[in-house]
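A short write-up of the structure that comes next.
Every protein chain of the complex appears in place save one, which is left out.
By letter and in written order, the chains are A, B and C; residue numbering begins at 1 in each of them.
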């Protein structure tokens, strides 16, 4: 056999290159965790041989919600309104059940304004890979606390959070979500593995990905008392300048723990769940996650998988076809039906 | 000593009779579980010597949300908008922290449209006794399923619920609510005991009270196919007629279980938590509630109490006084302050 | 025993044949619904035009309810203030009920209420209901249930209803439930017999056979809307219950289960989901419309307020969707079970920023059906939210109507490109105004071929659906949206115009139509005033409306709201004619009457 000088660009089962799964150039801050997640979505979509034209990528509003623009330019994107991607996605799923839905959201988008919609999307088990790009802050509005910020965490402006956080994972499990996982934007291997599993899941798959905000989640703060407001101008102007943050990558063996330095200088300990971890025992898993959190550890990995759960389409009892495009003759009853209805009313 | 013929009307520490705690005449259906709850609110408020003028009774919209009219006519009532009493209550609490807040809500009001507000009220630990009068249906809109309806439960019209229910108690516990309990409108003794404990609690106390809807939660249904729509008229006309339903009362010793017949003909098994039940072990309690539910049992009683949790006032760092009425001289800074601010800006 | 009123003049003079009003005062939850419907239906079956209005409380049981039946040989369907026959079954309101009627009114009441003690100028007819019920119905537990049927019998005898018709009305109403039918028929008979024996003739009020209802149906507007949606092939429905709109979807569910099942699989070819709130419902409508479904929701004022943000997204991202607003009395929760036209401006300009929405205003049952059907065509043609604005009076009251004509037109799915068409096109842009009508070509998610994908957003975008913050591109987009809205002028229902062609015009819409029709006769017959009439049926306003207003000197704008909202829209659109417009307003939560219109117009011209 002969070998060619240039190695051929690898393609997946559909004959598509990884390049076919990328999107527009990111306009997020250099080093933003969200971009690292986008990279793994592209990787997983390619490896899973997703047909771009059958993918709907939806989001709310936020830096995280901008990411659908940055992957799969051949898929249908919908950057909707803040916190409501779950509802829009439910509509799209009902209209066309053949679509594979990916929602990228933020901790503010999903855990604050979007809480009601998320909870009920989970309850109805809408088929979707729902990714929360979780940085504990409102990035796009320049750094206010979100509901996932840990007690004691500090923002650029120096504010300290005192209110108990909400854990999207245990919340989803409490609500009976059939696929729940957590990962870290700095752990590409684990993240892509989880994403691939989620893309293969038939119902709502919720993934909470810790994704540092390099711009607003940092301690470079000073007193915020108005007296020193001009001091504040200083960090503000540095804030005006967005440094490139080199994303520390890691890889965790099952059960192993590792401390990671975040852009805010704080350290976060990630522990990946062990081989022995029982993803079918929801209550036990919730207990372990809570206990790890109390130990100051972020448990990562797939926490819970329950297959065979009925999805929203089972509840609507609708036909298996794409509702959006059934022809008129099948959805417009004939004159005799109208007559029958009229007779009933005489 | 001499005894008088007529026994004096009993009064509480404030010298008020129980009559001083009642409200307007109820306009709910005869036998509605909500009225039984109202009766216990009156009982508990009287026994706990609440000062009526310092009580704020708030609600959203629904039959359950009408109940503030039916107790403590000397307290301040606010029947606000559907699902948002939590937010209105938060505002009232911030304005006047001396108020004792009681919210009556419904399963539709709190678990559907009000989910986002409820979750975050719990997260902020707003001081309030939050009662969910839980009948699994939307009563005031004539009987659609709510998010607490159990799988398999049937409505008057014959619809069967297939979607997994949300348990307000385990949800609240997952969110870190410091006082969580469940009772049954037909168990006055347990309910008033729980209410008194809740009234004594300093933060958010959530009580889920199973409260049968005698009108819409019943099986007297027939096919709803339009062909037989006229059949539907029959139940509908009976529905037009609201029978008096005699509320079966019960009393449960700790740990004991009892099956109760509900107006809809279905049977519900209540088991009150045992003496050994550890109200401080949140995760264990959640597990037991879930397991009981899987056994088809409704666990009742106080599930979780955590005292000393910081409340919303600790997060705002506001003064301990009533903000609503601090005099102008204390909240309007003087001319020198404005001058200082102006100088900063020159 | 009919105790004659003392004063002679009080016995309402001339006999009223097929032209009088009955009001029944009961407590809600007492099951009077069936009794009242039977009473109304009987008159209908006797060929006499009749309408029934249920004035019910926002409550399930125990609060006052009034049912008003108006029989009118001319076919006037509007509410009329005066009551000729009053039936008092509610102790709580008996005093007021007696007080409000005119001298000479016939008053049927439960004997123990002793209402004859309250006034001396009425024709009292005390009925021993308890006795009659006990005699006619063996099972005591059912007494309360059939008690109301007794007054039907009494009234039937007194106003000359045909018992055959009464009984067939009962049978129709209770369709096949023999036991219930027997019980109720027995009760009616008991009332009838008692009246024949004890209540001496009164010739004041008579129903005599006509043939004016032949072939008609009795229906409510919500059911008509549900039918319209079903025949429009709606495929995704998201809703949240709210009075008075709930029955739009509940009826649709019933119809769908019968007529929208896939013969092969027995499954439904429409997905209907009860959401957690109105925000989510609107989100589903937008998302489903974006994905190509014919999507809809039905709600009322508070729901529209909550949907505002999503409706703005639908407008700006150009996603089709049908929003039925069965208006109730606001502001806020207001009076959930009472009628209003108070959401006209809200729907016309719903959401922040510059927005303009297509609105349809059905004025009768046929239009509730037709316009809901047509709303889907308009939504897909113009790729935008479309409002169908009805109200509680249309939506929940019983109306006699001609049967609906089958909508022959094929669906207009609008400008949608499929794979083949895309292959032909060199340079497709989702928001390129190729045809100059402001309406662009869209594709549906899932379209293969790799050419149709685009990115939808509520933020600024250029013709190629790319994110843009460029001022000129933003202005071009909102200018095009306005152009698109104006294009719809030629597709929305034209106004209905009537009249001899005089200088005095009346402009109205929706449920005010019957009152206007009657008012025009009164103005002509009693006051010698000719009027022309234009009924607005849609936004944007059409050229016919412009010509009509231009051609009149004075235009009375009749509305059921406080602020004259439609007049406001007209003044904004047509400053040149603003001075001609006069507000004729009714907003006390009851349906408007002809007399209200007559009085206000006369006052203007006094």
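Assume a residue touches a chain if its C-beta (ideal position, glycine included) is under 8 Å from a C-beta of that chain, and two chains touch if they have at least 3 such contacts.
These figures come from a predicted structure and were not determined experimentally.
If the full complex is used, which shown chains touch the chain that is missing here?
The chain that is not shown is in contact with A, B, C.
Using the touch definition up top, pick the residue from C:169, C:346, C:465 or C:492 that touches the left-out chain.
Of the candidates C:169, C:346, C:465 or C:492, C:346 is in touch with the missing chain.
In the whole complex, not just what's shown, which of B:28, B:99 or B:177 touches the removed chain?
B:99
Which residue from A:115, A:194 or A:326 sits in contact with the chain not drawn here?
Residue touching the absent chain, from the options given: A:115.
Of C:458, C:493, C:510 or C:540, which one is in contact with the hidden chain?
C:458
Which candidate, A:22, A:37, A:55 or A:81, sits in contact with the chain we can't see?
Missing-chain contact among the listed residues: A:81.
Which listed residue (C:20, C:76, C:151 or C:316) would be found touching the missing chain in the intact complex?
With C:20, C:76, C:151 or C:316 as choices, the missing chain is touched by C:316.
Can you name the residues of chain A that touch the chain not displayed here?
Touch set of chain A with respect to the missing chain: 27-30, 61, 63, 81-83, 112-113, 115, 138-142, 144-145, 147, 215, 224-227, 229-234, 236-238, 240-242.
Since one chain isn't shown, list which residues of chain C touch it in the complete complex.
57-58, 63, 301-302, 304-306, 308-309, 312-313, 315-317, 329-338, 340, 342-343, 345-346, 349, 351-356, 457-460, 469, 471-472, 474-475, 478-479, 482, 561-563, 565, 567-568, 571-572, 575-576, 578-579, 581, 587-590
Against the chain that's been left off, what residues of chain B make contact? List them.
With respect to the unshown chain, the touching residues of chain B are 51-54, 56, 58, 68-69, 73-81, 84, 86-92, 94-96, 98-99, 116-117, 119-120, 124, 312-313, 315-326, 328, 330-333, 335, 337-339, 341-342, 345-346.
In this text, only the chains that are shown with their structure count from here on.
Give me the two chains with the most inter-chain contact pairs.
Looking across every pairing, the one with the most contacts is A-C.
Roughly how far is chain A from chain C, centre to centre by C-alpha average, rounded to an integer in Å?
44
Using Cα averages as centroids, what's the distance between chain B and chain C in whole Å?
For chain B versus chain C, the centre distance works out to 36 Å.
Between chain A and chain B, what's the gap in Å when you average each chain's C-alpha atoms?
Here the centre of chain B sits 34 Å away from the centre of chain A.
So which stretches of chain A touch two or more other chains?
Residues 116, 119-120, 124, 315, 341 of chain A touch two or more partner chains.
Touching at least two other chains at once: which residues of chain C meet that condition?
Residues 255, 259, 276-277 of chain C each touch two or more of the other chains.
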